[in-house]
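One protein chain omitted, others in place.
On to chain A.
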């Protein structure tokens, strides 16, 4: 994947890439201000960030990515729900959420900490605590106003993610859950490459039932395979809608091609479960309220608990079966 990642933004045309064998040596490099650095071989060294991240995250047991090729399927909602469920299930379990959606951070809102600030200490940035055992870091905390846009190209986003991974003082964590933006581009590649030393436990893939979403989600699964991220499973959100008045259910996003379950079967990935579409859940997220305590009887909660337990089980299994990643 390095050959896709290492052509700088302002590189001359036909730049071979800083990690390439030909870096600094081909005709396109003539006149490039970085020709000497490339030719010296310094750029072919692994990014020092990888080692830094590994050290900083050495006390983090499980690192989970929440991914989806498609936007608006509920990555942030599911991230917040799973992390809240994980934290509520066991008071001794430490959980943290890292929001690497740089252009559209949603976690401060859905976790109810909009407007909070992060503080700098000697050991790094302190995340914002939602519960005693649940913390969050997001670029949303660094913006002056909610309307501020982060108009950044890839390299700046990459730098921010590196800082988030290497300079936040998480403490001892059982679960670090990374919420991602849609797509298969800079943020995803940055997270995958900076975490390659520390090791990624696995990815949770979120989808909705309709084919137009599955289409992009399959691309995300292809991405995971390309960059060697193990997949914990697929989770289908907004599966059915139960009318609050007549209690009949309706398919708002019809699963014309079998939905997430069929896709998981076809691609030989575990299907973790379906979450029904509950308008009250959407409202809780908008208001940053804890859905678990606000609406304990919702069928969505039952589904969530099952999914959370299965994730814990899979993470524990992985620890036993797979030796510590050594690349």
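Criterion: a residue touches a chain if its C-beta (ideal position, glycine included) is under 8 Å from a C-beta of that chain, and two chains touch if they have at least 3 such contacts; residues count from 1.
One rule holds in what follows: contacts and distances are computed from a predicted model.
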Per UniProt record, name of the chain withheld from view ["Ras-related protein Rab-43", "WDR5-like beta-propeller domain-containing protein", "Cytosolic Fe-S cluster assembly factor NUBP2 homolog" or "dolichyl-diphosphooligosaccharide--protein glycotransferase"]: "Cytosolic Fe-S cluster assembly factor NUBP2 homolog"
Listed residues A:20, A:184 or A:201, member touching the removed chain: A:184
Which of A:43, A:62, A:83 or A:106 contacts the chain that the document leaves out: A:106
Touching residue (missing chain; options A:24, A:49, A:69 or A:273): A:69
Interface residues of chain A (partner: the chain not displayed): 1, 4-5, 7-9, 11, 69-73, 76, 102-104, 106, 109-110, 146-155, 157, 181-186, 188-189, 208, 210-213, 215-216, 218-223, 226-227, 241, 243-246, 248, 250-254, 256, 277, 279, 282-283, 285-287
